[in-house]
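Here the complex is missing one protein chain, while the rest keep their positions.
Right after this comes chain A.
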Amino acid sequence: MLTTAKTLSPGTKISPPLSARLMPYALLAPAFVVTLFIVFFPMVQAVYTSFFDLILWKPNASRFVGFGNYIKLFGDKVFWISLGHTALWIGLTVPLQMALGLVTALLLNREFPWRGLARAMIIIPWALPSVVIALMWRWIYDPNTGVLNDILIYLSVVQQAVPWLADPDLALYAIIATLTWQGFPFFAVMILAGLQGIPKSQYEAASIDGASSWRQFLHITLPGIAPVLGTAGLLRVIWVANSMDVIFVMTGGGPGYATHTLPLYAFVKARQNLDFGYGTSIAVTFTILLGAVVALYLVRTMREVER
């Protein structure tokens, strides 16, 4: 059987019949054709639209403006505000999720009786619809009847109710806290799987040599989970950057522009003003900016596939 397989493999001199060589392409065709229509065609359409001045409810007034929308973007104050927020949004949310996820994973990796139950309960935030998460936290943050203010006033942390989502200086951070809550289980689960891949013998050897648990963490645990942290971190940067449903439901980008991020700005522009030309140009710009991170992730993953 081994020899049959060898003669059939494309590396040898006898090449397989045409039908066999076309087989993989035929198998790929359905998925490829569907994605062509629902992803690549719309994407080309998006780039194309971004060169037009197109307001959806007056399609006859549509005209080609070349890079006009992009030039307008550079002078748009809201664009720069949103870009800043996007950086802050990613820069705070992902490390917070990762840190909390790491602590959770380290705890869940220990032996205790209700470990399975704890793990199942901790991933609840991951399973909930983002609309539910957003509304739930709006209820918790509510300045009049929200439970967070009740607790904080009871503990005398604050003297009077804080309008978490209505205060322009606080709103973005309040949403970042929500996103951290939503995303930390993902990290916990990923890191936990990484931890379980580290051989126990390494820890045993280290403790025989008298290494403190802190040194064990530094020299065994961290290097052991570094690949997971890298991959999960990159994935989350992309995911958090793209995610705007929670912000949209919690504040809609307000108060003012206090919680605008780039994807949200593009969405709001197109949805409320029906300004699809300008909206798509923001979306395209955002995609190009995110492209650097995506490229990093793709290189990393494809290297694995090569094995």
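Keep in mind that, in the parts below, a contact is a pair of C-beta atoms (placed from the backbone, for glycine too) under 8 Å apart; a residue touches a chain by one contact, two chains touch by 3 or more; residues count from 1.
The rule is simple: contacts and distances are computed from a predicted model.
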Looking only at "Carbohydrate ABC transporter membrane protein 2, CUT1 family", "Carbon-monoxide dehydrogenase small subunit", "Electron transfer flavoprotein subunit alpha/FixB family protein" or "Peptide/nickel transport system ATP-binding protein", the name UniProt gives the absent chain is "Carbohydrate ABC transporter membrane protein 2, CUT1 family"
Using the definition of touch stated at the top, determine which of A:70, A:181 or A:203 touches the missing chain. A:181
Considering the complete complex, of A:93, A:251 or A:280, the missing chain is touched by A:280
Residue among A:99, A:128 or A:158 that touches the chain left out of view: A:128
Against the hidden chain, chain A presents residues 1, 4-5, 10, 21, 23-25, 27-28, 30-32, 34-35, 38-39, 41-43, 45-46, 49, 56, 100, 103-104, 107-108, 110-112, 114, 118-133, 135-137, 139-140, 145, 147, 150, 181, 184-185, 189-190, 193-194, 197, 227-228, 230-232, 235, 238, 241-242, 244-245, 248-249, 263-264, 266-267, 270-271, 276, 279-280, 283-284, 286-287, 290, 294, 297-298, 300-302, 304-306
